[in-house]
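All protein chains but one are shown at their positions in the complex.
Entry: chain A
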Amino acid sequence: MQGYNGKILRINLTTQSVKTEPLDLVQAQKFIGGRGLGSKILMDEIDANIDPLSPENKLIFVTGPLTGTATPTGGRYMVVTKSPLTGTVASSNSGGYWGAELKFAGYDAIILEGKADKPVYINIEDEKVEIKDASSLWGKVVSETTTELERIHGSKVRVSTIGPGGEKLSKMASIMNEKSRAAGRSGVGAVMGSKNLKAIVVRGSHKVEIANPEKLKEVFSRCLSQIKENGVTGQGLPAYGTAVLVNILNENGALPTNNFQTSLFEKADDISGETMAEKFLTKKEACFRCPIACGRVCDMDGVEVAGPEYETLWSFGSDCGVSDLGEIIKANNWCNELGIDTISVGATIAAAMELYQRGYIKKEDLGDGPELIWGNAEAVVEWTKRIGLAQGLGAKMAEGSYRLCEMFGAPELSMTVKKQELPAYDPRGIQGQGISYATSNRGGCHVRGYMISPEILGLPEKLDRFSLEGKSEWAKLFQDFTAGIDSVGLCLFTSFAMGADDYADLYNAVCGTEITGNDFVQAGERIWNIEKIFNLNAGIDSSQDTLPKRLLKDEIPEGPSKGWVTRLDILLPEYYIARGWDQLGIPTSTKLEELGIDSKLDSTKV
C-alpha cells in the first residue's frame, strides 16, 4: 500500500538490538498514522500504569502517510509516549524536515525501548542503523549538538535531539529538530533523556510511493489554492505568524495576565505580532512543503534566532506581566537551546510569581536568582535558564507548575489541566475552549480542539464566545477532526482552509483508498477514544476532566469578558452525551463497537 513505507524500526536500547518489522496495514489504516497509530502501538505494548521515566516506557517517533509527500505541509511527525508530566498518553507534534527524512529513509515509525547504559545517539542512513556513543554530546545545548552531528554525518542529515532539559528529566522537556522546531509538550524530552538517548540523526534516499500521482497533483493544486485564498493561511499567518493573536485576544479581554488573575494586559501591543514585525523580524521560515511559512526569524542583539510563537509571547509576556519583547525572544531562545517547552516554562514562572506574590515562595528560596515579581523580564530569562539546567529553585520549577505549587502548599494556584499548563486563551471568555481544555486527553492544550477558530476568528463560522449552546458538540467535532489531521502527517494550520473531504482526497490519492470525509473524522473519533481508554487505564478518570478552581469560580475582574467564569457544570455533561460516553465519562461498549475498537478498558482501573 502506497503512502506508508510498510516498515517500523524497533530499537531496544538496553540490549542494543535493532530490528525492522512490517507495519500492520490494517491497524495503520484504522488509526491513519502519526498520533493515532502511535497511540494504538503504545496502548498495545505498554501497561498504562508504568512509571513514564522507567525503561518500560516506550518512545515512538511516528510519521503519517502524507509525511514526505507532495502535499501542503506534508512534513509533520509525532512523538508518542506516556507523559511524565500528566501521566496520560502524550503525543507531541513537530514540523520542520526531520519527519519527512525519516520517511525517505524507508520507515513509518521508530519504536524505542529500554534504556542505554550510557549516553547514545542513533544514526540512520536508509537501511544502515547504528547506536553510537554520545558521551561527548551529553550536556550540550541543542544548536551545538545539531551542528556537531551535522559535522560528523554531513550537512544533509536531519537531527532530532534533546537539550540539557531532557537530560535532567525536566517534566517540561521537549525534543527539538532542525534546532528550533519542537515536539514541545508533555515532557516527551524527559522520556528520551531517561533512556540515555541524546539524538536521532536521519538521512534517507528513497521517495515515498504515491498510488495516484495524477490525482494527487489535482487535489494538491486545489488545496493549495484554498490555502492561498484563505485570509488566515494566505495572508494573516504569512504576514505576522501566530504572534498577531496577542492583540486579538487582548481586545477580547481573554489574554490571561499575571497567572490568570486577570485577562487584560495594558501593554499587550508591546509584545504583539505587529511590534515584532516592526522591530525584530528579519525573515520568515517554512517547514517541509509548507506554503504558509508562519515561522518567524528575529534579531536578538545582532544574532538571528527563531522568533517566539503567540503562546510564548503570552507565557513569558502577559502571563508574567512582562512587556519587553526583546527579553521574551531571549527566553524563547533559551527554551530552544535547553530543550524545554515554552508554554509550560513560561506558565510555571507565572505560577512561581504568584507563589512569591502571596508569600509561599520566600526571598530566601530564590538563592541568588532574580526576584519573581510581575513584569520582571530579567527574572523570566534567568529562571528559564535555571529551569533548563535544574539549578536551585529552578530544579523545583522544572517539575512543572502543578508540582511546584503543590510543593509550596498552594496547588490551586497552578493553572493546569491534568498537571499540564494551560495555554494562552482564557476559557472564561471563550466557553467552547473551556470544554476543549477540560477534556483534552493530554491535559491543558489548545491544539486538541482549537475552538478559538470559530469563537474568536470566525472560522468556519462565527460563534458567540459566551454562548454555551452547541459548544460541547462543536468541541467534540474539532477534537476528532484534529486527531485525524495530527495522524495523517499534515499541519493543523491547513484546517483553517481545508475541510474533511480535502484531507480524505489527499489521503486517497496518496494511499489508493476510497475513504470519505466522514470516514476521516470517524477515524479521528476512534483515535480520541483509544487515547481516553489509555488514560482511564492509567487511572486518570473524569474527576480530572476539569479546570483550575479559579476559572470555574473567580470571575474575570475587568475588561470585555468581565464577570465570566467557565460554565463547565453545564458543558461537561453535554460533552459526555455528545461523545456517546456514560455520565462518568467512560466510553460505552456501544460506542466502542461502533468505532470498531478492540482495545479493552481495564475494568479494575475504572
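Heads up, the rule we're going with is that a contact is a pair of C-beta atoms (placed from the backbone, for glycine too) under 8 Å apart; a residue touches a chain by one contact, two chains touch by 3 or more; residues count from 1.
By our rule, contacts and distances are computed from a predicted model.
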item: Omitted chain, identified by the protein name its UniProt record gives, among "Xylose transport system permease protein XylH", "Phosphopantetheine binding protein", "Phenylacetic acid degradation protein" or "MoaD/ThiS family protein"; value: "MoaD/ThiS family protein"
item: Listed residues A:G139, A:P560 or A:G580, member touching the removed chain; value: A:P560
item: Option from A:L25, A:I152 or A:A239 whose C-beta touches the chain left out; value: A:A239
item: Sole residue of A:L23, A:I452 or A:I540 that reaches the chain not shown, by the stated touch rule; value: A:I452
item: Among A:D108, A:E167, A:E309 or A:E354, the residue in touch with the chain that has been omitted; value: A:E309
item: Selected residue (touches chain absent from view) among A:E144, A:E274 or A:E594; value: A:E274
item: Selected from A:N196, A:Q226 or A:N247 as touching the chain missing from the view; value: A:N247
item: Touch residues of chain A, complete complex, unshown partner; value: 230-232, 234-237, 239-245, 247-248, 251-253, 269, 273-274, 294, 309-311, 424, 446, 450, 452-453, 456-459, 462, 464-465, 493, 496, 559-561
